[in-house]
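Report on the structure given below.
In this view, the complex is presented without one of its protein chains, the others remaining in place.
Order of writing sets the chain letters: A, B and C. Residues in each chain are counted from 1.
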Amino acid sequence: MPRAKLEVPCKLEKLSVLDPDGKVDAKLDPKLPDNDLLKLYKTMWQTRLLDERCLHMQRQGRIGTYGPCKGQEATPLGVAYTLRKDDWYVPSYRELAGCLWRGWKIGRYMLWWGGHEEGSQIEEGVNDTPLAVPIASQCQYAMGIAWASKLRGEDTVCAAFCGDGGTSQGDFHEALNFAAVYKAPMVMVVQNNGWAISLPRDKQTAAQSIAQKAVAYGIDGIQIDGNDILGVIVAAREAVAKARKGGGPTLIEAITYRMAMHTTADDPKKYRSEEEVKAWEPKDPLTRFRKYLAQTKKILTDKVEKEIETQIREEIDEGVRIYESYELDQYAMFHNMYETPTPELRRQEAELRDYLENGRPDETPTEQSPTASERV
Amino acid sequence: MPRAKLEVPCKLEKLSVLDPDGKVDAKLDPKLPDNDLLKLYKTMWQTRLLDERCLHMQRQGRIGTYGPCKGQEATPLGVAYTLRKDDWYVPSYRELAGCLWRGWKIGRYMLWWGGHEEGSQIEEGVNDTPLAVPIASQCQYAMGIAWASKLRGEDTVCAAFCGDGGTSQGDFHEALNFAAVYKAPMVMVVQNNGWAISLPRDKQTAAQSIAQKAVAYGIDGIQIDGNDILGVIVAAREAVAKARKGGGPTLIEAITYRMAMHTTADDPKKYRSEEEVKAWEPKDPLTRFRKYLAQTKKILTDKVEKEIETQIREEIDEGVRIYESYELDQYAMFHNMYETPTPELRRQEAELRDYLENGRPDETPTEQSPTASERV
Amino acid sequence: MPQMTMVEALNKALFELMAEDKNVLVMGEDVGQDEGVFRVTARLLKEFGPDRCIDTPLAEAAIVGTAVGLAIRGFRPVCEMQFDGFSYQAFHHTEGHMRRFRNRTRGRYTVPMVLRMPYGGGIRAIEHHSEAPEATYAHLGGLKVVMPSGPRNARALLRAAILDPDPVVFMEPKAAYRAFREEVPDEPETLPIGKGQVAREGKDVTLITYAAMVRPTLEAAEELEDDYGIDAEVLDLLSVSPMDTDLINASIRKTGRAVVVHEAPRHCGVGGEIIARIVEDSLMYLEAPIKRVTGYDTIIPFFANERTWMPDVGKVVKAAVETVRF
Partner (left out) sequence: MPQMTMVEALNKALFELMAEDKNVLVMGEDVGQDEGVFRVTARLLKEFGPDRCIDTPLAEAAIVGTAVGLAIRGFRPVCEMQFDGFSYQAFHHTEGHMRRFRNRTRGRYTVPMVLRMPYGGGIRAIEHHSEAPEATYAHLGGLKVVMPSGPRNARALLRAAILDPDPVVFMEPKAAYRAFREEVPDEPETLPIGKGQVAREGKDVTLITYAAMVRPTLEAAEELEDDYGIDAEVLDLLSVSPMDTDLINASIRKTGRAVVVHEAPRHCGVGGEIIARIVEDSLMYLEAPIKRVTGYDTIIPFFANERTWMPDVGKVVKAAVETVRF
């Protein structure tokens, strides 16, 4: 004072490692083992193909409305790669790539889109939460999950995801504020894919970046090319390591693009141009990664690629089979509300059973009921 | 990219004009007319005395729980001073000084603390909203009020207040995000008084300042000495002028201190030290302003001071008289829910009238009622 | 009179009111460029521009909260919640300000706004997209809770809601959005909020329902007549707050029997209120217990099983026959 610049110690950065042509910044290259690179590639490609399959099955009426993730494979996958098995992964609904990496089964995943609670059940031993629907609300329980690690004195970390649209919700704000206050081991990843259904990013917030929202919480923020798997891994690794060491949360803004419709229920032509979509094609995370592996690293030969593809397709087919042979328990709804159903739920279940098993009453015409006046 | 600092164009500043000794920074001095200075002084002092009176009346049971504003007079008053009559003033519950400046009547103000809806009624012609209880929720309707000006093509502005605690609420975030997106003519003033009941500011948020939260919305933020009426006026004037010209919202963090208890329902000794309170006494906005007027400006003589005090006390006495002669309408609750009461409300009103007017039923002992078994 | 779906009829009402009164604004997520996820706000952005048909950021509390401020300033905002399940994000503003400002300020400020939301199941949507929260809103004094059942009354009631001087929660049965068409008159039409209708006259039993459940209940009434010789009266409440107690009691006094049908869970649902009002005013006319055909007290299942959960024609028939045979 009297009048001066207000200094803010938060670190705000931007980062990318792998460019759209598959060329890598040598200084920043995380230098992953070949094996890991190929595994990552497999998962990324599998995500792409499963996504396509789901779209197809939606059109055939074999699953319900589907929310595709095409073009957004690199960010969740890269983040998942930096997590340990006992860490926690809290997705929104476009983080399939990371789910597959974490061990989610395709058959179960499809159950979710097929309208079954069991799609939310999560495999035993996988520390993840199911797809989250109310936008940004998952940030809050993710923060609780992260906090639990700290309160227990464990060094596990929680990575949570939301979209650019999610940053407008109060939940996003409150969760990050809590995370910063308690230095919870949380990595908050915003997949900024340019759109929240029909609302473009620049009408979602007047902030010049999402990463800078970190300043509000006194934490660091970083903006990355979300279609660059290596860049994602570098940024996420640092954030995860920092969180694991007790350094508190980091906000990661991953710039990416939703190549397909929001969900199969909408028509993106109503609100965005073909050119915009076209312009993003060269930045595709999968082709970029493929170029890097084939041309720069030279570990992805045609033969390897073939093998991977066969394996991927078999696994997807198997998943679809499992999904489609799933048998619905119509009464499960009564058994999962509480550990022990309440008397009222038991009564309602009996009511439903009677109806489903015995159908309508006999049609013996009813004799004229006594009229009200006869009674009163 | 590849790795670089992320630049953020938001302006963050700090500012003060009048120091605790009543000395002014000549370059920044807003050079207010003497008349205005004396009027401001009167309102500030009146606020202090009314606040004391309310505390006293609370102890006597003549009003309910009371939330004092001692020490926080300068910020709301300074902000109110920069507003036009047709601008909007949206208080939380510690902005009495500005309310009085805006034309709120003491008698009505006391009705609020006395438990009467009419305390929320706001004088006709005063564009203000009543005291707001759910923390930070007022930011949202304030934003709507500001937006209305813009949508109507009017150049009126809305100044809204909340506390440091309020900044943790989702409502604060959402309102500022909306305001920035729509460039609404809103000035968001956070009275950072160090405490939210028993929670100190540094446990409320890990951000080093509240002002920096502006960055999250892509707007400017300024941190001011909230006990310095001249500094408040300088900062608010700029923010109001900018909003009026279509420049959108500004976040003002006014650093101040709650000298008294949170409300008469709590005991600050449980959570804060006497020393901390003592340390703030020299920064008192009223004594500081008094010094400035008496010693620097030399316009506040003993005689003027006496006159002002007499006037203030008479007005307060008059307000108390008006408050205490207020007559409660027990049935008003039924008449204000809708423009036209619903049939059910009319029925319930009749039920209450019957009870209040006729009391209990006659005591003629009831004959034994027929038992259930006699009937079935 | 053109044949319209409910979506078209609602759109017509919005279009007309926006044309008539500059203070009417439409706001919400994806209501502008995208014309609403159900297309209820079609053509509004094009016709009235971005200051009247407003695409908002993704924050329901801010939509309702800022609308309260706009309404205080004399606008008549019509807010869209994209789905029922997300209206909860705004609940503290609906409860805390939208419904309170008139009473709080003794009429100095009023909030003539409408909170529109699609409600209910039956369209195979994902979790949180099929809730029926009408009892939750009806419990809050200061609000009116309007629940149209068909294109024509939807249009007339939305018009009434927007013209109403007080806040209205307007719940649109998404299962009926496009399920059938009705003739909707060209000229503006309103219906009084708080008045129900006899959707079918009958003398043996009263089936009391509203919104999405009116169609299956009417179907049940046909079946009751054809297969069981039971002549059911069907009441379409159209509004659950205020509730048309007189209509309900008049019918009960005629039939002596009732079944209440709604989609929301049973416990503390609107059905209990309806029964309480019958007991208060017409107990001595009752010939049989009143059954409730409702959603169960569970979370509505993910869509593969939602039909099992929802009331349907057969469940209504069964309850009605049992009530008549009691």
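Please note the rule applied: contacts are C-beta pairs under 8 Å (C-beta built on N, C-alpha and C of every residue); 3 or more make two chains touch, one makes a residue touch a chain.
Computed from a predicted structure; not experimentally measured.
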item: Touch partners, limited to displayed chains, of the chain removed from view; value: A, B, C
item: Touch criterion as defined above, residue of C:12, C:100 or C:155 at the omitted chain; value: C:100
item: From C:27, C:44, C:214 or C:243, residue that would touch the chain that is not displayed; value: C:243
item: Absent-chain interface as seen on chain B, which is shown; value: 64-65, 112, 114-117, 119, 133-136, 165-166, 168-170, 196-199, 203-205, 265-266, 270-271, 328, 330, 332-334, 337, 342, 344-345, 348-349, 352, 355-356, 359-361, 363, 365-366, 369-372, 375-376
item: In chain C, positions touching the absent partner; value: 85-86, 88-89, 91-92, 95-96, 99-100, 103-104, 127-128, 135-136, 138-142, 240-241, 243, 264-265, 267-276, 279-281, 283, 286, 288-292, 296-299
item: Interface with the undisplayed chain - residues on chain A; value: 117-118, 120-122, 124, 129-130, 134, 137, 139-149, 151-152, 170-171, 174-175, 177-178, 181, 332-333, 336-339, 342-344
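The rule is short, and it goes like this: only the chains that are shown with their structure count from here on.
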item: Chain whose average C-alpha position is farthest from chain C's own; value: B
item: Length of the line joining the C-alpha centres of chain A and chain B, rounded to whole Å; value: 42
item: Centre-of-Cα separation between chain C and chain A, whole angstrom; value: 34
item: Gap in Å, rounded to a whole number, between the CA centres of chain C and chain B; value: 38
item: Residues of chain A touching at least two other chains; value: 168-170, 203-205
item: Multi-chain contact sites of chain C, meaning residues that touch two or more partners; value: 57, 59, 61-62
